[in-house]
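A single protein chain has been removed from this complex, and every other one stays in its place.
Right, chain A next:
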Amino acid sequence: MGNKQTIFTDEQLDAYQDCTFFTRKEILRLHGRYHELAPHLVPMDYTNDPDCKLPLALIVNMPELKENPFRNRIVESFSEDGMGNLSFNEFVDMFSVLSETAPRELKAIYAFKIYDFNVDNYLCKEDLEKTLNRLTKEELTPEEVDLVCEKTIEEADLDGDNKLSFADFENMISRAPDFLSTFHIRI
């Protein structure tokens, strides 16, 4: 609206608003944040879809992600190459899923991806151990870690294959109302 500099065309903004949970202002703010991360790399003008990707190391340094124990996994799960390089679109995607208005199913899918460290489409004990270690500063004894993971699997595993499939995970999420509010990053 009468910006001195056009960052996006109206069509682009429409597309963003139609495909994400953000408003025009938020998209522009997100662009600002993205630009801030690497001012010399990210162009101000996005009207011609420049191909620009920021590496994981830059993105996890955002204050919103910096202290998150899953920061690397979050960024990795949203990057197309799986290595954590994010283009602006993927960046928007990430915060769109983590925004307040994203529906539970969508959040659950990405939460599952984040917790699935070894990308085998199951949360196995190994994944849970990693999650737990990240959540507790690795201060639990191995036996305790073992017990907690076993308990978790026992509680959430419906089909009895000793690991959590997405269905198990979703079922658990649906019974945990807080998930919607906690799986949420404000930008």
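Please note the rule applied: a residue touches a chain if its C-beta (ideal position, glycine included) is under 8 Å from a C-beta of that chain, and two chains touch if they have at least 3 such contacts; residues count from 1.
Following the convention adopted for this analysis, contacts and distances are computed from a predicted model.
One chain of this complex is left out of the view, and of "Cysteine desulfurase, mitosomal", "Transmembrane channel-like protein", "Geranylgeranyl transferase type-2 subunit alpha" or "Histidine-containing phosphotransfer protein", the protein name its UniProt record gives is "Transmembrane channel-like protein". One of A:T9, A:T47 or A:S174 touches the chain omitted from the figure, and that residue is A:S174.
Not every partner is drawn; the one left out touches chain A at residues 10, 14-21, 23-26, 63-64, 66-70, 78, 80, 82, 89-90, 92-93, 96, 98, 103, 105-106, 109-113, 115, 118-123, 126, 128-129, 131-132, 135-137, 139-140, 142, 144, 147-149, 151-153, 155-156, 158-161, 165-167, 169, 171-186.
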